[in-house]
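I have a structure I would like to understand better, so I am pasting it below and will then ask my questions one at a time.
Note that this complex is displayed minus one protein chain, with the remaining chains in position.
We just call them A, B and C in the order they show up, numbering each chain from 1.
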Amino acid sequence: VLRIKPGDTVETQTFSRAGDYYTPEKAGPWPGEVGPFFIEGAVPGDTLVVRILKLAPNRDVAISSVTPNGISGVAGDSRTRMLNDPLPTRRFVWRLDRERMVGILDLPNSNSKRIEAPLRPMLGRVAVAPAGEEAWGGLWPGDFGGNLDASDVTQGATIHLPVFHPGALFYFGDFHALQGDGEIVGSGLESTADVTFQFELVKGKRIRWPRIENDEYIMVAGSVRPLIDALRIAYVELIEWLVADYGFDKMEAYQVASQVGVVRVANVVDPNYTVIAKFPKRLLPRP
Amino acid sequence: VLRIKPGDTVETQTFSRAGDYYTPEKAGPWPGEVGPFFIEGAVPGDTLVVRILKLAPNRDVAISSVTPNGISGVAGDSRTRMLNDPLPTRRFVWRLDRERMVGILDLPNSNSKRIEAPLRPMLGRVAVAPAGEEAWGGLWPGDFGGNLDASDVTQGATIHLPVFHPGALFYFGDFHALQGDGEIVGSGLESTADVTFQFELVKGKRIRWPRIENDEYIMVAGSVRPLIDALRIAYVELIEWLVADYGFDKMEAYQVASQVGVVRVANVVDPNYTVIAKFPKRLLPRP
Amino acid sequence: VLRIKPGDTVETQTFSRAGDYYTPEKAGPWPGEVGPFFIEGAVPGDTLVVRILKLAPNRDVAISSVTPNGISGVAGDSRTRMLNDPLPTRRFVWRLDRERMVGILDLPNSNSKRIEAPLRPMLGRVAVAPAGEEAWGGLWPGDFGGNLDASDVTQGATIHLPVFHPGALFYFGDFHALQGDGEIVGSGLESTADVTFQFELVKGKRIRWPRIENDEYIMVAGSVRPLIDALRIAYVELIEWLVADYGFDKMEAYQVASQVGVVRVANVVDPNYTVIAKFPKRLLPRP
Partner (left out) sequence: VLRIKPGDTVETQTFSRAGDYYTPEKAGPWPGEVGPFFIEGAVPGDTLVVRILKLAPNRDVAISSVTPNGISGVAGDSRTRMLNDPLPTRRFVWRLDRERMVGILDLPNSNSKRIEAPLRPMLGRVAVAPAGEEAWGGLWPGDFGGNLDASDVTQGATIHLPVFHPGALFYFGDFHALQGDGEIVGSGLESTADVTFQFELVKGKRIRWPRIENDEYIMVAGSVRPLIDALRIAYVELIEWLVADYGFDKMEAYQVASQVGVVRVANVVDPNYTVIAKFPKRLLPRP
């Protein structure tokens, strides 16, 4: 949909698959994605660097639904098939107070009739076109990024993605105004947002899995089932990153990462689960 | 080893299995445990409440080892058997600067020859005697607590444990001056500490899994393999806690916990893995 | 590549991606697939029925390789990342004695210098085009069939596949002259074969996962990670089949399946694992 040069800044929006997707009256669970963006000069073996300069909700409402055939981290679903009866259908409409940056949900069946939770805007999906000729459903995360559903993908973060195809073919979407670790209900506060990206290209640098940086951490996002293997990918890749770029001995990196590493369980509902392993920047050697 | 009345405060220490356990010269991986403490009046069906008023390292050294037959979250071990050759043996001796509360490790084989990491003292093990007549090796966590290896078990935290036997028979140990999420190397900065506990008893309140509270969160510790099932126990038990004690409707608790829940992967190396699911206290209804 | 009418019989062959794929001198691990076959009249919601009337090896050699970056069920690989060193590369060339129907492998480094194993010819892959617009790498099994690597897919078996696209778009390939349960080394005795299929169509019958029948069993193939979830899909789908087509009460089907069910672990190396759950035909009620 757009050709971009390294260094370019792009102001855009996430949007809904249908224009009225996120009205309280009629809403589906997942918004559409935006893309692909063709990054000029990107070729397989490069790394695409995407800075999220801005990520701000632009609607007053967000939706999160539970459906009997839907996905869940704590109930039977199509991948974890159970003989138990499915959960009932429920659809939750959150009001977004963008002034105070809180989400408000009425809880008619609970003693506390309402809850207000601080928003933490994030992009569920940042991706490049996957390797080979595979076409993945939008729900998949993987080594190409995709539906990571990681709350670390937010304003101020920088995302590194491996380039598998000429132009990288970046896309993004699935804005969540808020989402808990694991996203156990299968969706966050699904809404739309204004986004500003800046793109860079690291020529000839090949990474195997998405990397994320913010002021505090360097991070790797591993995506696969089962959950322990997503954690293994994230930690092993993080250790190998410490070895390759920061001059650590492998066993010493393993020791140190084990003592200071931080783990986020991003999602346990997508076709692949996603785990983020983090290493504090202040403990990295100075260049 | 001690009889305690509810309300009592106890000043004690973690210690090493052998007196010289944690010297740099000769050290094993796990310190001994202290206990059992007999809590007067505790009977099956009660809940034991343990406040950690103080937890402070009392040595200048801590050990973390890697052994070929040892346990690991990111290498083959006795439970995840692999045909690959095992990792080499390595033993790491951290110096503890208790003034500055940092751990210092020499890294002779890395470019950065030394690392300094802020300490985060924690108790690896807090337990009551398990249900029935089972006797668990000290490495097991479970519904009785045990070897949770959760960094949330620290000064200022309150631990709730189900009582399965008269007197509860509380024990504790396995002090870590620092440990990362997952404890992938199989040990933290193993050392010893001064500890002050205060004990309370909630009569007639039956909980199924350990609960932890601090200023910010209520938490549940679920321990089982595989990792996803530890997460399921923690989240389902947290949701049922919101229903039972805070008047939430089940489906509404499920929705809200999914949006604001925080997950810590405590360990992926013990015979059961441990996951902590957390709910922010400020979002709980006022009593 | 071919348009077929229900009832048609097709004589064909599996083949190698390159013509000389399976020579001892130069061979890759996986043969190409044949297809797609357009089944006239097939529309989404139908079930495609494929009888394997004949499956016979047509070469004198088969290959199975181990590569350091390759897949394995009992060693670290790209999905189960481990810090351990990878296994060494090895390539095994089996001679196929089609007269005696045995595979012969020299074992130069073992005390017994040679092994002869009876062949059990099978098709690793039988598939229809997957749902939606997803394009799966050839290594994936799923609800569309695909790379099941199940030794039950053999001469005399009947395969039922859900139709997701007009014409069903059947394909097949990946002939194994022999393969053990789990396919832990990542490949079977990869070779080529003569195949005769007969196709039928069940109009308006929607199945969710591939079904297999032979003289002895009705079977369901569930494919997902982790392994327990593949088993759950296979068994739950088998129980629901007993309910829908054979008039069982759900709880009674669950009880009986638990007492007489047979499980095959087809593969633990593909991107999804595959488990087959079987119910003996002689215990089914007579129509």
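Miscellaneous remarks
As a working rule, a contact is a pair of C-beta atoms (placed from the backbone, for glycine too) under 8 Å apart; a residue touches a chain by one contact, two chains touch by 3 or more.
A quick note: this is a predicted structure, and the numbers were derived from the prediction, not measured.
Of the chains displayed, those contacted by the omitted chain across the entire assembly are A, B, C. Contact with the omitted chain, checked across C:Gly73, C:Pro121, C:Gly142 or C:Pro210, is made by C:Gly73.
Within the complete assembly, residues 79-83, 132-137, 222, 224-226, 229, 232-233, 236-237, 239, 250, 254 of subunit B touch the chain that is not shown.
Although one chain is not displayed, its contacts with subunit C can still be listed: residues 64, 66, 73-74, 87-88, 90, 92, 103, 105, 107, 109-112, 115-117, 178-186, 188-189, 226-228, 231-232, 235-236, 239, 246-249, 251-265, 268, 273, 275, 283-285.
Against the chain not shown here, subunit A presents residues 72, 74-76, 81-87, 226, 228.
Please note the rule applied: only the chains that are shown with their structure count from here on.
Distance from each chain's C-alpha mean to the overall C-alpha mean is smallest for A. Centroid distances built from C-alpha atoms place C farthest away from subunit B.
Chain geometry summary: the mean Cα position of subunit A and that of subunit B are 30 Å apart. With centres taken as mean Cα positions, subunit C sits 45 Å from subunit B. Of all residues in subunit C, those that touch two or more other chains are 81-83, 226.
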